[in-house]
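For this view, one protein chain was removed and the others were kept in their places.
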């Protein structure tokens, strides 16, 4: 794999510590930004997706507190990243989300109930990755980053115009897998954008304990790719920066690392205890930087949304939340036999035998061939007489 | 672990692609270098260690070709790195070498025959790491880098003034373990210097297939530590740069990544076939940059060595080579029982039993308790009747 | 005092930190948070950031730095947050931690303890319920132990920290909250011994970690049916305590190994194979294994189907070929003379 390096040298300069911002905290436009602002329709779409996404997030949090989800890692406060990133993708592009990124999946159009399959404890993933061009939500930190590189490599081999957006946390950047993926991406000139949601915390550990670099965007330098810092509570800026990076990637200029400065307002998950490691004071300033308020202010000020439009968005959020509540109330237990169906493309004899054991147990029938039985795992052709023979000897 | 960050910001600038050089190819001093040149005695010591080191290396290569070593990875042409690095260490400091770094161990004063224990196939390592303050030669790439960070952490905890020099190859920088170690070092402000010997090749893979970064020294930026590039065939420069980085590290300014530009003149090991992947032409210019010739020229020109001194160095190399030849000729086989002696601090019953089996086999005696026997692994208190009982039932 | 397993482990760390200045505790979120299971609760507050601290999220680096610390006299105790998150450190564990003493001819021993919360039953989503003991137990140079209750939790962790060799210390997640009397600082049995938890003459259940309480429950249920079940808590997976186990199985003539991990190539295979080697002519039936299915660990709503429970253990006992020549056991603790009611009661064939 030779790298086709036609990237302008300027893209490899030290990133600025000052994040790119398009909209200021009171909703005013920031002049002189290095990326063009999204058009009004896109801004409205961003707002809508944030409003709906937050409502979804609040609903999921409530369900977790009620014990109807096994666990829920909220992205409350990070909606600009979730939505700004997901909406910058073209339909053929792929999204690689983590456990934290339910809202980005909802924004990408995945059925919210299918998004919750993992966290509800029904199965490890609920949606069809190929249909939605969304990889499964990834828990082992930073491990999905190389998947994105491989996937886009395959796309290029097949002549498809596909880019990928990898979502990762600040903490995940410490993993060896992040390094290896960044390096592969740069070497293969892969059309992959790595969006680091620097929400300041990795569970209980602040980002200054993850890295001594001036910014996480500085990491890009070591791979020969551009690093950019963006205001992660400014949906317009996140969208614009991701959009530009995707465009660069698509035309052969290679990958980019984007560090989005944001904040995890909620606990790590509903079972976390943040009072043990951070003061409430710390979050206050971040509440004032609310991404929804900010974009609302801009769109209102510029006459791009009115009360009716805002009410419609809120309404859509309520509908979605109600739908999630209702559909989750129908608590169908997952099919026990699915445990064995997908381990391999075809079910090996030994697994079929274990499935039969479980089937018998569930029917309350005598346990004729359980795990560990003499004969367990025996292929069909031998199974007939095995048990009797053993008895008779 | 909070980081005590009193490092001057300037140290975190982009490294220059032009390597630091103190001595030019014809042995002239390079003016205006950012590090002071080593004093004359040190220069003479460097030359002596390179001359002796190369003789050792040539001898080891010959032994490998004769089949008297299992394998030998030569550092021919890399003597300036091997020696410049090792001699910059204080007695209490630790060296963390790889399989490639035999010459650095010899320069550090380890018995050359003990250095060859690994490659001779006698044992996995032959010298006492604590006595020599040299870790075992490390084969799994980049894995020893975090050991150095931990070791110096322990030293600081005990109030000891200890720094460490980690040797690694250009290829090793692609491993996740390199990333994690750099990051730990920077976060813990560890007194560790990472000396990357960029010898242009990782077995058959050129460095441009390992990294798309402008230089490997650029990697430092992503960890918030300084990165420096040095002429790896200029022993004076390597020594000076490592020495300075160690001094910075010692006074709390944290770790440094140094990329030394050099070249692997020999095959990867004696069993490699470089004609498959590189032209001989490529190495020619590097032969002209020979580190020994260059330093010799300087020292001669400045009257710091004369023919007699040079002859003495060559003589010392010959003596060492002869000693290595002679001592390796005494081919005592390693003690088979050592296989079991050091797996744990005390030998567990089951292993003692396996040792007894081997002992019996070697004595040519009937195999009374071999591996996998009924009763194998049985503790002494049960062993008495076990065998008979089994027979009689 | 009565403590939960998590509290007993916390107490062990606390006492070790107090008594030995060379002990350091670190890992992901083990500082102010006290670890996701609170095993390191309060340690940073009591001993300071120098003795108990948060590491960046880099498991290989965590084990690698611990190796370096141990090379230079410290006794690091590191935590892998969940067992599946120990895999990134696999190379450091297998190629260095396990081998350093051997490589250096005994010159550099590595007294490192790697704490690994393992197993399921806590409703965790994927990667939070693996049982990785077989990977570690197969690796020469590692000592692999697992307590099944608070008293052993305290004692075994203290012993593990004191050991001059690396220890993989497996903590059964679902027992973290189970409480029992802990006689700290007094110790229970030696780190390398298996312990008979319940005596019985008819069959031996071999269990460890999370399955010990389940095995004891099964024994109680079998007792009601007139079958005297002996339960051995293996405790030390590597090295294996052949003496205790072999003595038990030779006495009962029947054995079942119980663990959570997938059965195929699991630790139970080693137990079954070596018990059979050593007790062949005492065995009335093959040593059976009751383990997890050979599938990735299931999602929370299905995990109860995967985990070996009392019924599956009783079923296995029932299949131990009692028909031919069974005579009621008369061992101490076992009900004598009642006959094998259990198999008859549970089998319709």
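A, B and C are the chain letters, set down in written order, and residue numbers restart from 1 in every chain.
The rule is simple: a residue touches a chain if its C-beta (ideal position, glycine included) is under 8 Å from a C-beta of that chain, and two chains touch if they have at least 3 such contacts.
These numbers come from a predicted model, not from an experiment.
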item: Displayed chains contacting the withheld chain; value: A, B, C
item: Given A:176, A:291 or A:317, the one touching the chain that is not displayed; value: A:176
item: Listed residues A:82, A:125 or A:174, member touching the removed chain; value: A:125
item: Contact residue for the chain not shown (choose from A:113, A:247, A:297 or A:343); value: A:343
item: Touching residues on chain B - with respect to the absent chain; value: 70-71, 99, 118-124, 139-141, 171-172, 174-177, 202-205, 209-211, 273, 276-277, 333-334, 336, 338-340, 343, 350-351, 354, 358, 361-362, 366-368, 370-374, 377, 390-391
item: Hidden partner interface residues of chain A, rising order; value: 1-2, 123-125, 128-130, 135-136, 140, 143, 145-155, 157-158, 162, 176-177, 179-181, 183-184, 187, 338, 341-345, 348-350, 372-379, 381-382, 386, 389-390, 393
item: Absent chain, residues of chain C that touch it; value: 60, 84, 87-88, 90-91, 94-95, 98-99, 102-103, 126-127, 134-135, 137-138, 140-141, 238, 240, 261-262, 264-270, 272-274, 276-277, 280, 283, 285-289, 294-296
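We take it that only the chains that are shown with their structure count from here on.
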item: Chain whose mean Cα position lies farthest from chain A; value: B
item: Gap in Å, rounded to a whole number, between the CA centres of chain C and chain A; value: 35
item: Averaged-CA centre spacing for the pair chain C and chain B, given as whole angstrom; value: 39
item: Numbers and ranges of chain B residues touching at least 2 other chains; value: 1, 176-177, 179-180, 183, 187
item: Overlap residues in chain C, where contacts from two or more other chains coincide; value: 54, 56, 58, 60-61, 88
